[in-house]
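Only a single protein chain was left out; the remaining protein chains are all shown in position.
== chain A ==
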């Protein structure tokens, strides 16, 4: 008569295996997009999972294409390179300012100051 099956536990772990990112946070981010009004719950699941796959995809691709491969490292430049070179990741170039060496920056600053001084 008694149901000894740990229903709750197996369901929770099934759901855990399926999606690891916080769905509520994804929803908040989606809603902060301009013009987005309402999102169906299933559409939310899909987007969350897609974001997970994206992270894995980005990390793997960057690692494989990057210069850190021999040293078994992944750094900023690997990611920036992948965004530049891979079509699907090209949308990331907006948020990936190319890092320049400090001395180059200082040099360009000096140049700007010189130009101002010409007045």
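Here is the rule we go by: a contact is a pair of C-beta atoms (placed from the backbone, for glycine too) under 8 Å apart; a residue touches a chain by one contact, two chains touch by 3 or more; residues count from 1.
Quick note on the criterion: contacts and distances are computed from a predicted model.
J.: Which one, "Glutathione S-transferase", "Two-component response regulator ORR41", "Non-structural maintenance of chromosomes element 1 homolog" or "Protein Dr1", is the UniProt name for the chain you do not see?
T.: Missing chain, per its UniProt entry: "Protein Dr1".
J.: Across the whole complex, list the residues on chain A that are touched by the chain not included here.
T.: Residues 3, 7, 11, 14-15, 18-22, 25-26, 28-30, 32-40, 42-43, 45-47, 49-60, 63, 71-76, 78-79, 87-88, 91-92, 94-96 of chain A touch the chain absent from view.
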